[in-house]
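Excluded from the complex is one protein chain; the other protein chains are retained at their positions.
In this document, chain identifiers A and B correspond to the written order of the chains, with residue numbering beginning at 1 in each.
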Amino acid sequence: MVNLTIDGKQVTVSKAATIYEAAKEAGVHIPVLCYAKKLLPYGACRVCLVEVEQMKGRLIPSCTTPVSEGMVVITTSDEIKKVRKTVMEFLLVNHVLDCPVCDKGGECDLQDLTYELGATSNRFEGEKFDLPTDEVNPLIERNMNRCVLCGKCVRVCDEIVGYGSYSFINRGFETKIATAYDRGLDCEFCGQCLSMCPVGALLPRPFKFKARPWQLKEVDSVCGYCGNGCTVTLGVKDHKVETIRFNDKIGVNDGNLCVRGRFGYSYVNHEDRLTKPLVRKNGELVEADWDEALQAVADGLSKAQQGQGVGILSGARLTNEELYLLKQVAKVVGTENLDHSGGECYKGVTEGLKGALGVAASTATFPQIEKTNVILAIRSDFYETHPVVGMVVNQAIRRNGAKLAIVADKKGKLDKLPGAKTLLSKPGLELDVLNAMARLLLDEGLAQTEGIEGLEDLKTALADFEPSQVAERTGVDLETLQATARQLAGAENSAILMAYGLPYQGLNKELATAAANLALLVGIPGREGSGLYLCGEKSNSQGAIDLGILPQNAGKGAQQMLDAAAEGKLDGLYVVAEDPLSSYPDRDKVAKAFDKVPFLVVQDLFLSPTAEQADVVLPAASFAEKDGTFTNAERRIQRVRPGIPSPGEARTDGAIFSALANKLGSTVTFTGPAAIFAEIGKDTKAYAEFNFNEIGPQGVVWGGEVLQPVCKKVVAVSGGSSVKGDFQLVTGSALYHSGTVSTKAKGPMAVLSEPYLELSREDAKALSVVDGDLVKVAGNGTELKLKVKVGNRLPKGVVFAPYHFAEANVNRLYKGEPVIAVTVSK
Amino acid sequence: MFKEFAKGLSITFKHLLPGHSTTVQYPTVKLKPSDRFRGLHRLVPSQDREKCVACYLCPTVCPAKCITVESAENEKGEKYPKVYTIDMLRCIFCGYCVEACPVEAIEMTGAYELANYEREDFQFTKERLLK
Partner (left out) sequence: MNAYTQVLFKNRRSNETVLLPEYEKSGGYQGLRAAMKMTPAEVCELIKGSGLRGRGGAGFPTGIKWSFFPADQPGDKYLVCNGDEMEPGTYKDRQLLLADPHQLIEGMAIASYALQTQIGYIFLRYAYEDCFQRVERAIEEAVEVGYLGKNILGSGFDVELHVHGSAGRYILGEETSQLNGLEGRRPNPRSKPPFPAQRGLFGRPTNVNNVETLATVPHILTHGTAWFQNLALNPESAGTKLFGLSGHLNRPECFELPLGITLREVVEDFGGGVRGGKKFKACLPGGASTPYLTADHLDVMMDFNPLEEVESRLGTAGVTVFDEDTCMVAVTRNLNQFFARESCGWCTPCRDGLATISWLLDRIEFGQATNDDLAMLKDQVKNIKGRSFCALAEGAMGPVEALLRLFEDEIKDHIRKGCCPFASN
């Protein structure tokens, strides 16, 4: 700690602090323009200049100068005021003053500073900039006439996002921010630059001219897409979510968001939202009132339960409280057939991790990744499924020199990060690579074996995974494999990352087990600063596991329910917040199940393909309309707050469950989410220590920052198998989408509006196809037509199709296997 | 004392003579208000559109909350008020909107005859205000 005096106040701050940070702590205001909390010190704008007694004669930039013992700082004097005012005059000489039409007006740092520093007139004259605006892309408008060259966009894109789409170009007075070759912006559109821009140079296009900042009501909530659980602040005007506000002051993940979180909100305003319950009469879905619809559901479910039984399929987009109520509904109905997210994709957590570590969750929190030395990402799609954790990985690499290795069948964003090593294996064989690493650790005596059970079994099972053989079999570079394993073993702190979700069902449990084995052998679980992360695809995937939305006792899982339904052995299905026809593997089976099942209830936001098959459709509410909690992939329980009322008569899932339970004869009622949350603690012990109303902006993490494993048991897993065929198809997530809901959101659709088949340049050349050509993809007895997208990500012979688009029918091909043999022809 | 009375009353009686009345025969005769009079608003047109750029400063400053603005983007990519309505039943004629306007797009005219039969007629839309 260092003691210093700022404007006569004694301050004690940490040695690493800058003068600005120390002043902030002391409550002394220093104006800044180019400073940003989450970026490295920059010191370019010169607004934050202060006087330091020990460095007389010149003014010191407070945002870059570290504090030292006994410093005496003066933050305001006539000279300082004059210099700051002059800086404003400099900036305003050429800055266009179009505040009335600039959407930043009202929350613009330049406006605020001009006002604060009293720069009401300008002594200098100069021509105003007249540069063309960049409106090539659909999401981010760049108006460089308003730019003050603080460099925040350049820095955030490099330091945090790791994309590097901006740079300064030219010199002197002509300096400006531009993209490569000064063309239109074409990036991953995470919009981090928008959130950093202090002026109106970068603005969100979907929000253009929609409202002035002061008209917006700000509601802090949690993003409804992936399991990252980023804090989003809804900007609400006239009961409509107009934009996602920029907020890095509170919340998790530093206010970082991805394209989905920042621009994917618009589905909540979509005109196709269901507003009234629908009941099938004479083969037609017709509008009904709630009472009628709920009565129909209650009657239908009761009848089915008396017959061959009811199955409940839930999505992981519901709040914990709603999931709890859903469980109550299942109880009242009397069914044990309860499951979520297709039933298979989360088994890595519930069976893999549970088996090895005795816990069914990631063992550490995301901020710890930044401090690790070695990171192993399993499946390159990790950045595509969880972009904001990808940003943390980027910071770990750039700021702390962490080493990143990726075991995957294709390349992705993570592979582009500095120094990233890719262990590119043949599809379906990533598992072998992990096993080979475990084998190497054991063979070379690098493994931490103390207190670990099941070592002998593992050793026996790893007989076939001699690294050099595995390298040959999987196509992975042997030296990289060895180096990665050794690095992991030698690292002080390390992280293993893996994502799970509907398109990643194949070998999920086995991969998670192998990852857990590896983690145990290098001592990750339970170690402070290290972590094994299994991150769910949906916003409350972890909550669904914690709450036990799983087959109860002898109940059927999702796939068994669908099988049973398809065979005519299930009489009712209740599908909540899920569109199995579009997103579950093996569409034909799902279709048959829905066709055969006598009574189908669908509760969703839209009339999805699944809902169209239903006997009763109940209109539900989106995340922006709900009160409750989500648990993200790092076990962080966060508050979801309602920003807008639901459209029409749509109700929150919780309200529907309550009403339905009452219809079915339950007498239990709750006063609100707080009461339910308290109730959850009775079943789910980890939640018992928290009070709903005391969950702050940072949320609360159950099990602590580092979750101690219950047991340490390595479990033998066999290897994967590759398929033979002209082409090998893998499915997964595209960066711009999450699940199927994002296909109703304007932002993600503006960037990626169509399904596609991605293939390598070599394959495209061999097939003589270019971007946009239609090709036939045949396999698993089906043939699809998809548009070609040529990219650098894939090795020769591997093709990729994202699963988000219902109309693409990718799940006719994909039946849950890790890789599918297909033929591709023109 | 009588003298003073006579003097005083003479002033009073003088006003009764034709041509000395202060009462105006409204509506046949109408007074012209001063230039600074705050009457009905007028939106100032520019060449091909209204001058207003829908910056929302007038609805923000309006103490009676009688101005409704909805901005939008026109074909040229400019910001313009798709909706601009003043509810004259609520307006208190304070003139803050004129003061707040950064582009001098709104002014107050001398029109003070604002009576109407229907409540709807007090909603002055953009088209009416531009006249």
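Here is the rule we use: contacts are C-beta pairs under 8 Å (C-beta built on N, C-alpha and C of every residue); 3 or more make two chains touch, one makes a residue touch a chain.
Worth saying up front: this structure is predicted, and the values here are computed from it rather than measured.
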{"item": "Missing chain: touched chains present in the view", "value": "A"}
{"item": "Identified contact with the non-displayed chain, of A:A23, A:V87 or A:L707", "value": "A:V87"}
{"item": "Touching the absent chain when the full complex is considered, from A:E69, A:E125, A:E450 or A:E694", "value": "A:E125"}
{"item": "Absent chain, residues of subunit A that touch it", "value": "41, 43-47, 49, 57-59, 61, 64, 66, 82-83, 86-87, 90-91, 93-94, 123-126, 149, 151, 167-168, 170-175"}
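Just so we're on the same page, only the chains that are shown with their structure count from here on.
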{"item": "Parts of subunit A lying in touch with subunit B, wherever the complex brings them together", "value": "99-101, 105, 135, 208-212, 214-215"}
{"item": "Interfacial residue positions of subunit B with respect to subunit A in the complex", "value": "53-57, 60, 71-73, 77-79, 102-103"}
